[in-house]
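Every protein chain except one is present and positioned as in the full complex.
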Amino acid sequence: MADLGLKAKDFKSDQEVRWCPGCGDYAILAAVQGFMPELGIPRENIVFVSGIGCSSRFPYYMNTYGMHSIHGRAPAIATGLSTSRPDLSVWVVTGDGDSLSIGGNHLIHALRRNVNLKILLFNNRIYGLTKGQYSPTSELGKITKSTPMGSLDRPFNPVSVALGAEGTFVARTLDSDRKHLTSVLRAAAAHQGTALIEIYQNCNIFNDGAFDLLKESDSREDWIIPLEHGRPIRFGKDGSKAVVRASDGSLTVADQVDEDDPRLVIHDAHVENPSYAFSLARLSSSDARYAPMGVIRSVTRPTYDHLMTDQLDTAAAAAPGDESALQKLILGNDTWQVA
Amino acid sequence: MADLGLKAKDFKSDQEVRWCPGCGDYAILAAVQGFMPELGIPRENIVFVSGIGCSSRFPYYMNTYGMHSIHGRAPAIATGLSTSRPDLSVWVVTGDGDSLSIGGNHLIHALRRNVNLKILLFNNRIYGLTKGQYSPTSELGKITKSTPMGSLDRPFNPVSVALGAEGTFVARTLDSDRKHLTSVLRAAAAHQGTALIEIYQNCNIFNDGAFDLLKESDSREDWIIPLEHGRPIRFGKDGSKAVVRASDGSLTVADQVDEDDPRLVIHDAHVENPSYAFSLARLSSSDARYAPMGVIRSVTRPTYDHLMTDQLDTAAAAAPGDESALQKLILGNDTWQVA
Amino acid sequence: MAKDVRQLERVVIRIAGDSGDGMQLTGDRFTQETAQFGNDLATFPNFPAEIRAPQGTLAGVSSFQLHFADHDILTPGDRPDVLVAMNPAALKANLGDLRDGATLIVDSHDFTTRALARVGWDSNPLEDGTLEKFQLHALDLTQMTLDALADTGLSRKDAGRSKNMFALGLLSWMYSRPTEGTIAFIEHKFARKPEIAGANITAFRAGYNFGETTEAFAVAYEVKPATLPTGTYRNITGNLALAYGLIAASKRSGLPLFLGAYPITPASDILHELSRHKRFGVRTFQAEDEIAGIGAALGAAFGGSLAVTTSSGPGIALKGETIGLAVSLELPLVICDIQRGGPSTGLPTKTEQSDLLQAMFGRNGEAPVPIVAAQSPGDCFDAAIEAARIALTYRTPVFLLSDGYLANGSEPWRVPSLDELPEIPVCFASEPNGPDGSFLPYLRDPETLARPWAVPGTPGLEHRVGGIEKADKTGNISYDPDNHDFMVRTRQAKVDRVAAALPPLAVDDPSGDARVLVLGWGSTYGPIGAAVRRVRRSGVPIAQAHLRHLNPFPGDLGAVLNRYDRVVIPEMNLGQLAMMIRAKYLIDAISITQVRGLPFKAEELAEMLQGVVDHG
Partner (left out) sequence: MAKDVRQLERVVIRIAGDSGDGMQLTGDRFTQETAQFGNDLATFPNFPAEIRAPQGTLAGVSSFQLHFADHDILTPGDRPDVLVAMNPAALKANLGDLRDGATLIVDSHDFTTRALARVGWDSNPLEDGTLEKFQLHALDLTQMTLDALADTGLSRKDAGRSKNMFALGLLSWMYSRPTEGTIAFIEHKFARKPEIAGANITAFRAGYNFGETTEAFAVAYEVKPATLPTGTYRNITGNLALAYGLIAASKRSGLPLFLGAYPITPASDILHELSRHKRFGVRTFQAEDEIAGIGAALGAAFGGSLAVTTSSGPGIALKGETIGLAVSLELPLVICDIQRGGPSTGLPTKTEQSDLLQAMFGRNGEAPVPIVAAQSPGDCFDAAIEAARIALTYRTPVFLLSDGYLANGSEPWRVPSLDELPEIPVCFASEPNGPDGSFLPYLRDPETLARPWAVPGTPGLEHRVGGIEKADKTGNISYDPDNHDFMVRTRQAKVDRVAAALPPLAVDDPSGDARVLVLGWGSTYGPIGAAVRRVRRSGVPIAQAHLRHLNPFPGDLGAVLNRYDRVVIPEMNLGQLAMMIRAKYLIDAISITQVRGLPFKAEELAEMLQGVVDHG
């Protein structure tokens, strides 16, 4: 990518950032602003579209084009933008409520269409902006303002949802790990099509510590399952834990796995069949604390935007689309003259 | 279940059935009416709720309570009904457009909540009622009124979507196979929670023959993969094809598989981890013609309706809910008298 | 045998049969022949909501009405002079609409006891005197078709399918229509199935010849061509004209067209039509729902497209929140509402004008949106261009109201030359407009109050927009009370500004003596015009004005209304325009309403207008 001489600060808008002090959103903002120069795309060709929620204030802080739209609809709006302007780099910023509650349908349809969007899903497992109701990613039994006796509905696993919806690129990362976050942004930017990045984000006001296990030095190595394409999936403090394939074909976590254990799984983000990625995602269902992190799936498929442009080009090549052609069209085949 | 002496005809309403002659909906209606007496539930405790579409006319033809609602919203409406009236047997009838296009979000949320609904998704891979636009289950490249150069978006696999959305019961069947359809209805009715049944249905006007491969005697055995819990997944004209587990853990179809081949997969609908069911569903991605049929997944989880009732009961047991308790509540703790 | 040919000034024909009988196609063809011949005409297709309702039932009847004349006409006619009924259900369902003495051509083939019972007849109306007020021709059209096709080797079922062509042939003879067009059409349509093409042509010719030969029909009729303004004409439906209007607006503004839509009757055909014109740079996006449809359109508007979304009432209801966002973003967007019977799912295939107040007020907060309405099928073309002009000029969402009657109805249309159409100049912002090279996305054009449209890709104009209240000029989030009051009033003022550039309202008051003005909007144009002519023919002066712009009203509307003693407003709703007029001008407008899913009948409306003239 071209080096345009841009710096992180070139991506800071003049608007004061207004999240709560300590909010995980700050770190994500900094990481994104820090990554943007790498894209090699002039600021004017970048657009951030968001819904509503704390996280959705994001576009105001980016010195690019931006739209802070309405709750849940950012993927739909961005689809129209990207499809009509495939020359742009279109990013969507959304929260767990915005994207998986009210906006769930637009999200899954963007994924199946493979529109060229990079979707950053800030998952804090709570409704921040409306002050602390449970969200579709809150754990079962969650006590919140709207669920004083505990929530009753099983949370979505956003990665499973995306894979069930034919997603071509699905990744997960953590607000506080800037290096990892940046590497995932890089992979997403390189992907042609819809890239969904789930970013675990701490809401220190309404759901503080939701991801502490993945952040604290004495526990994070036990629960983060780092994924790197082509590398065995090993983790744990001493590196002895690993993801292995059980005899029934399912993936599980095992301890004390040798380097040459045949059960050891080598991560392959590019398998066409999403079943493998799905199994990875479901490691969290055996123990909710497991968090596979990194690019879970990344496969190549034509993008909706380009397919549409191709159809327009094909049609234009087959028959003229100029003013006289339009005049002919409007006239149709059955005319008569009144003199 | 109690035999109430009801017959199929008791479930026929006095309304004239108005689908196109030859439409697959007729067969489904007959199968459902034929199955209803088995439920052992009095007609007045059964409710059919539908959205909009050809298929959604269904409730008018059932001599039960019914609501023909609006496009895509039946799962939401039925959720309110079932949650407030857990004594009822609530059935949802929907089409591929109704449930997966406009109604996708309500569907996936009903599934994750595990509301006690039996959802019959009539998948004809087309919009019937609005006269033939492509639907989210239409195959890529489909030429329809709204896609004269072919559709560009990858279809949903409804089973994958449901599994990605934490569905506890997911099954598939065929309009024309009454016996199979009935067996699946039976299993769904027995399930506690949301049961999604995808029913392949022929629209002979706008998408005729979509499932011919699964119906015609010279091909159906090659493409239908029949699933029975506890039984090896074998099919093919001579029964020599089977679903096998490849060395990388994925499921594929193989020919000439012996009875004792260790790769042979024994169907287990009750595995808690949905990865297995997901892999089954994805057999269609290796060859779109493969159609696993039957109960793909059926696991036990408490239903949303009952959990809510339990919370009400618990609350009522902990403190009175009578008129004088209400009076106290309204008074609050900080009152004063004006004499 | 030489037959009588009698001259008529006008004829109303209705053909009716099962939804599977091809009535709409037959009607279309007869319309084309008639248009080719040079008559003025208006059509009214009417079909059931079911795709194929069960054969032979009342619910399954599909019909097509055509009014043609040697002078200009305005409606498809109130009461048919001729009914062609292909089965008992079609006869029963339409009988009540006929004028006394009308000609009845009935296919007697299916008049079996069973079929009769199915529609509630216990004796055969063809025989029991039920039809004595009419000139009945009971003919076994089906059998004659089968006979004509006996040698083709087609199955009975397939051959029977051509009976509509037999009927069309007969009608073509009766009304002296040219036949070449139909034959060419059949050849083209069934190019891949020559045996079907052949059968249809044979049946069509057989029907024609049957008219020519048999004694059953003593007279043929002729309706002379009408004298219309000079030009090249074609027949066009409202939805087609609307789609063409949008493409034309795209060409005239130099912006690519983007449609975000979800299918819904009776709007779907606009999506279908536009999806066929990719070579003109038209992008159509079939969205997952109406909200995504308008959302995608709004995204495309942000990117610099001429953005459009199309739907009908229930879908428009879903778009309300996003329309509010568009108001707040001040981006151009054309929202087409092809109205149908409501509330809720209502009567999907029937017409109504009951979304006017939804268009005005169907969203939260003070969110004004200009509204234009089309008045006839061909006029949908001009209305679409006008909606696009307002949207692009004022940077605002605009409602374009049409309805089921316009959408599917057709009329001869003088095809404009593209370069006679108004140009729609659009100028994207390209330079900073604020102090120190800054960009102020809400700095307004003093005349139109439009804000600059700076599309992504323009260096130096990077900016953010959103649905939270914005500070004047900068567009930054602002919770300032005075700013909010100012912005609310400014958005309203911008919409009001549209009136400044509108031409004066045309009032049709030939004698200048009228004391009563009939005010209308939308598809009632035809019926009102026809009713007004009737009233005038009885010697009473009466004035007519029809609103293209419903919001804002043309600036001189108040003055026009005040010139008359009484203002009457006929509407296919419970009085929605009447309410707006009463509130704004405080005049005691009389509301005439009918909510029957059908256009007004000119005759009935004329009587009601006469009543107002007579009794005030």
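A few comments on the model shown:
A, B and C are the chain letters, set down in written order, and residue numbers restart from 1 in every chain.
Basically, a contact is a pair of C-beta atoms (placed from the backbone, for glycine too) under 8 Å apart; a residue touches a chain by one contact, two chains touch by 3 or more.
None of these values were measured; they are calculated from a predicted model.
The chain not shown here is touched by just one of C:L347, C:L421, C:L443 or C:M608, and that residue is C:L347.
Touch with the chain that is not drawn comes from one residue among A:Y127, A:F211, A:F278 or A:Y304, which is A:Y127.
Considering the full assembly, B:P320 is the residue among B:G22, B:G40 or B:P320 that touches the omitted chain.
By the touch definition given at the top, chain C reaches the unshown chain through residues 48-49, 59, 312-314, 316-318, 320-321, 324-325, 327-328, 339, 341-350, 352, 354-355, 357-358, 360-367, 466-469, 479, 481-482, 484-485, 488-489, 491-492, 573-574, 579-580, 582-584, 586-588, 594-598.
Residue-level contact of chain A with the missing chain is found at 16-21, 52, 54, 70-72, 101-102, 104, 127-131, 133-134, 136, 145-149, 205.
Interface residues of chain B facing the missing partner chain: 13, 15, 42-47, 49, 52, 59-60, 62-70, 73, 76-85, 87-88, 105-106, 109, 308, 311-312, 314-316, 318-321, 323, 325-327, 329-332, 334-339.
Criterion: only the chains that are shown with their structure count from here on.
The geometric centre of chain A is 29 Å away from that of chain B, both derived from CA atoms. With each centre defined as the average position of its C-alpha atoms, the distance from chain A to chain C rounds to 44 Å. With centres set at the average Cα position, the gap from chain B to chain C is 39 Å. Under the contact definition stated at the top, the residues of chain C that touch 2 or more other chains are 278, 288-289. Looking at chain A, one finds that residues 105, 109, 308, 311, 314-315 touch two or more other chains.
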